[in-house]
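Okay, structure first, notes after.
The complex appears here minus one protein chain, its other protein chains still in place.
As written, the chain order gives the labels A, B and C, with residue 1 at the start of each chain.
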Amino acid sequence: MVRPALIGFAWSCIIIRMTVKAAVAGATGYAGGELLRLLLAHPDVEIGALTAASSAGTSLGQHQPHLGPLADRLVQETTPETLAGHDVVFLALPHGHSADIAAQLGSDTLVIDLGADHRLVNAADWERWYGGEHAGTWPYGLPELPGGREALRGTKRVAVPGCFPTGGSLALAPAFAAGLVRPEATIVSVTGTSGAGKSLKPHLLGSEVMGSASAYGVGGAHRHTPEFAQNLSAVAGRPVTVSFTPVLAPMPRGILTTATAPLAGDATPHAVRSVYEKAYGDEPFVSVLPEGTWPTTAATVGSNMVLLQVAVDADAGRLVVVAAIDNLTKGTAGAAVQSMNIALDLPETTGLPMTGVAP
Amino acid sequence: MVRPALIGFAWSCIIIRMTVKAAVAGATGYAGGELLRLLLAHPDVEIGALTAASSAGTSLGQHQPHLGPLADRLVQETTPETLAGHDVVFLALPHGHSADIAAQLGSDTLVIDLGADHRLVNAADWERWYGGEHAGTWPYGLPELPGGREALRGTKRVAVPGCFPTGGSLALAPAFAAGLVRPEATIVSVTGTSGAGKSLKPHLLGSEVMGSASAYGVGGAHRHTPEFAQNLSAVAGRPVTVSFTPVLAPMPRGILTTATAPLAGDATPHAVRSVYEKAYGDEPFVSVLPEGTWPTTAATVGSNMVLLQVAVDADAGRLVVVAAIDNLTKGTAGAAVQSMNIALDLPETTGLPMTGVAP
Amino acid sequence: MVRPALIGFAWSCIIIRMTVKAAVAGATGYAGGELLRLLLAHPDVEIGALTAASSAGTSLGQHQPHLGPLADRLVQETTPETLAGHDVVFLALPHGHSADIAAQLGSDTLVIDLGADHRLVNAADWERWYGGEHAGTWPYGLPELPGGREALRGTKRVAVPGCFPTGGSLALAPAFAAGLVRPEATIVSVTGTSGAGKSLKPHLLGSEVMGSASAYGVGGAHRHTPEFAQNLSAVAGRPVTVSFTPVLAPMPRGILTTATAPLAGDATPHAVRSVYEKAYGDEPFVSVLPEGTWPTTAATVGSNMVLLQVAVDADAGRLVVVAAIDNLTKGTAGAAVQSMNIALDLPETTGLPMTGVAP
Partner (left out) sequence: MVRPALIGFAWSCIIIRMTVKAAVAGATGYAGGELLRLLLAHPDVEIGALTAASSAGTSLGQHQPHLGPLADRLVQETTPETLAGHDVVFLALPHGHSADIAAQLGSDTLVIDLGADHRLVNAADWERWYGGEHAGTWPYGLPELPGGREALRGTKRVAVPGCFPTGGSLALAPAFAAGLVRPEATIVSVTGTSGAGKSLKPHLLGSEVMGSASAYGVGGAHRHTPEFAQNLSAVAGRPVTVSFTPVLAPMPRGILTTATAPLAGDATPHAVRSVYEKAYGDEPFVSVLPEGTWPTTAATVGSNMVLLQVAVDADAGRLVVVAAIDNLTKGTAGAAVQSMNIALDLPETTGLPMTGVAP
């Protein structure tokens, strides 16, 4: 939306303005659509090739009616050729496809994988949860984790976190880092439907979803479970077990995560709070809300924000942290753009909404 | 809805048919409305006085547009006089009002309290969570708990369980009874908005609720927490701590509860499953779903059913149980009617839907 | 839900109780599911064969999780053999399939077609709107239209109306019958998603539907348009043109129809009102609401009711009528059961809910 305003000053600004040419593979899906919405508003990005699989040859407008400015753009096939010649290539593809494509794009191209291929460090975990051979591990696109930002500076490869581990890991990381809790996390995340993508499955029909809540991947079956454990164990410096349950709720976007762990000692609410405020005080996209205010996913819709609130349950001896994000923005496409900004040494917040669209 | 079909045979059946005259205090609210919907379909009940507070003097149709057959019924004030002369009096009132009214109705009237006044055994708990003096404890209307049914036979006083403890207690009771888990429950319940009633609060506006999920009463602040602990401790035979978090989701009805606890030993999924099938095999309103099938709240809408599924998370060493109910039916009004049936020695399932209204 | 209560009196009632054995073809869809929900509560019906196409061989529970009592019933293939030996056969099939099956079921079987095959009188209309050869016309299952009830008495064939023409025709019929309006109807119906069935189409995904309203079949393209015109022309006694626009809204059930036509003279609101009250005063399933009260679809969910309200717009010179129904109940399955009751000379309201499930 910004361009019109800038045009008027182009002659004075253009000389100091670098422009990054970006391609999006998987442009017709929800993650790809959100990515394009953000890139259209990014002052330093020029949108290049838009590619997909079965929809190649159609116009983007047929798939992303909300992206008017790109309605007439042709969707090309996802190949090394169509993706060549870009500074940045975003891969919003089913897992298993990224490694080959990345290999052919060359090491000077910034490749940002929104899929799962390069998130896990442990090959055995990969094979157990996803099957097939592990494609290797790339720098992890969650700069708010300890050391996360540094790992992304100047990198040419980024693995964007899963939508669930984003909120859940940030919800508990400070507590584990400070040794406030025992290494047994119990996490329940209520999610909107867009996380499941556009796949035509009966349980994703509007008639089935509206007015209904349902759990899935229960008992540790969800593929994000090892990613949670990897993140929290790294922060804790020892193995952390994670019981994770996702719950599908009748909303298109948003994840509300309730993350709890047993208190290691008798930390006061005040002490816990100061740990979190210290951990995130300088983070532009993480907000520890004022006491008494609880996060809502609505407040994060379309924004790159993580809204957090903490509580100490003295009776149950547990820390309870609630985190709200937009699964498509901070949970996917926003994290990708944020990682791109860091990798390219652009101001980290460039082109990323800090305000939600509510109500 | 049944009456018309019966009328034709009245002359032959009436002689063996007892009719119970029932009054509903709080007839204009959501709990009262659901109760009346069920009572209209109950072949043994005649609906008597309908009472409320501020709406006294209006017609029920203004408050319950879905209850056509009662549209012209006058709403009276809630007083011992208007409630006198009934076999059963249902109290769907804010907490703190039931004890006085019940005292004046006499010990031969079956009084069923849908509020919280008489659920808790421990007076200190009552004072801490609700404030004021404890009104005493009545038989608890959850027949599916061990000994629950017996406690209700022939009683003249019933305390209907809270909507959250209904599903959550039934989800974990068999595991605690069988000693499968350690006494530390972590429960997250996703609920529809009707549980909050018709109170005009900004966060309950449609614009705020739709497209949003939010937690409340976090960290043990919700009043149902001690009720959970009371139920589970009684079944476990020792104190059980409960970390409970309710999450408001954009649906009018339904509660999906994810209840977990650390496994005490290395119980196999098969062993856990058989414990639950044994516990609930004869229960008309509890269904342990086939393996691989997970409960949805949509399947319970308007019904008195509890849908359950169990999982063992070996990595995290936890039992995870998911339960779905309709908060207004099994969670409130259905439990009240079920308790009435038992107390009056009517067939327990009389007038209670076993089918949901879906999609 | 009624059976348990009846069992106790069976010995006294059974002798005067006829039981109808009913088969449902298309038992795994939304219409079939709603039909089964109603038939389970119908005291005079025994549910026989449940059939479908691709799902043959599976259990009904996999398709209709809300119908617990039928969860273990096997779904058979839809053939004349599986449907033979029933008093009533309900056909909830895609259009084009009913005629052949009905022909093989014999003229003594009551065949109730929930599809479109036999609704239209004019073969040319059929060929234009549906294509292929017209299968003929059956008595139309909308007893509330002038002469509608008589046409159904004792019939062995019933064409259940389309969901849109049900509310829209009843909304305007009295005005046309009384000559209050000119023969140009403009009808806009806001519908829930279940009317589109379980077909896996991208625009029916929850992510697409929630938070969105969209029109379709605009400009007279919707197949229900000629059915509207047929009903209203018959009542008016002259050709009525119908501009019909359906709008998809984010709800699983319900149709809210706004039906307008130019006033022929200067009818007063009072005169219009009395015409409608006279037309529907004796109808058990049509309720002309009190002045100032407007219908909501929520009040009709799961019920067989039509809620109506009328207004006269003197400035625009138009009559405006608003009608609310549940598209699956009165709009489909309820109309089928109501027609069955009439055809079999059972009390018309038997087994049909007059109360909605709200909120």
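Note that in this section a residue touches a chain if its C-beta (ideal position, glycine included) is under 8 Å from a C-beta of that chain, and two chains touch if they have at least 3 such contacts.
Please read all numbers here as calculations on a predicted model, not as lab measurements.
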| item | value |
| --- | --- |
| Interface partners of the hidden chain - shown chains only, full complex considered | A, B, C |
| Which of A:30, A:138 or A:228 contacts the chain that the document leaves out | A:30 |
| Residue among B:26, B:115, B:168 or B:252 that touches the chain left out of view | B:252 |
| Absent-chain contact - pick from C:74, C:200 or C:215 | C:215 |
| Selected residue (touches chain absent from view) among B:30, B:90, B:164 or B:228 | B:30 |
| Residue ranges of subunit A at the interface with the undisplayed chain | 1-2, 4-9, 12-13, 16-17, 30, 33, 37, 40-44, 61-62, 64-69, 193-194, 210-211, 252-253, 287, 290, 293, 296, 298-303, 305, 307, 347, 349-359 |
| Subunit B residues that touch the omitted chain in the full complex | 30, 192-194, 196, 198, 200-202, 204-211, 250-252 |
| Those residues of subunit C which, in the complete complex, touch the missing chain | 184, 186, 188, 190, 192, 207-208, 210-216, 218-221, 225, 241-243, 245, 247, 249-254, 256, 258, 260, 262, 294-299, 301, 309, 311-318, 320, 322, 324, 359 |
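Following the convention adopted for this analysis, only the chains that are shown with their structure count from here on.
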| item | value |
| --- | --- |
| Centre-of-Cα separation between subunit C and subunit B, whole angstrom | 33 |
| Centre-of-Cα separation between subunit B and subunit A, whole angstrom | 39 |
| Subunit B residues counted as touching two or more neighbouring chains | 210-211, 252-253, 296, 298-299, 301, 359 |
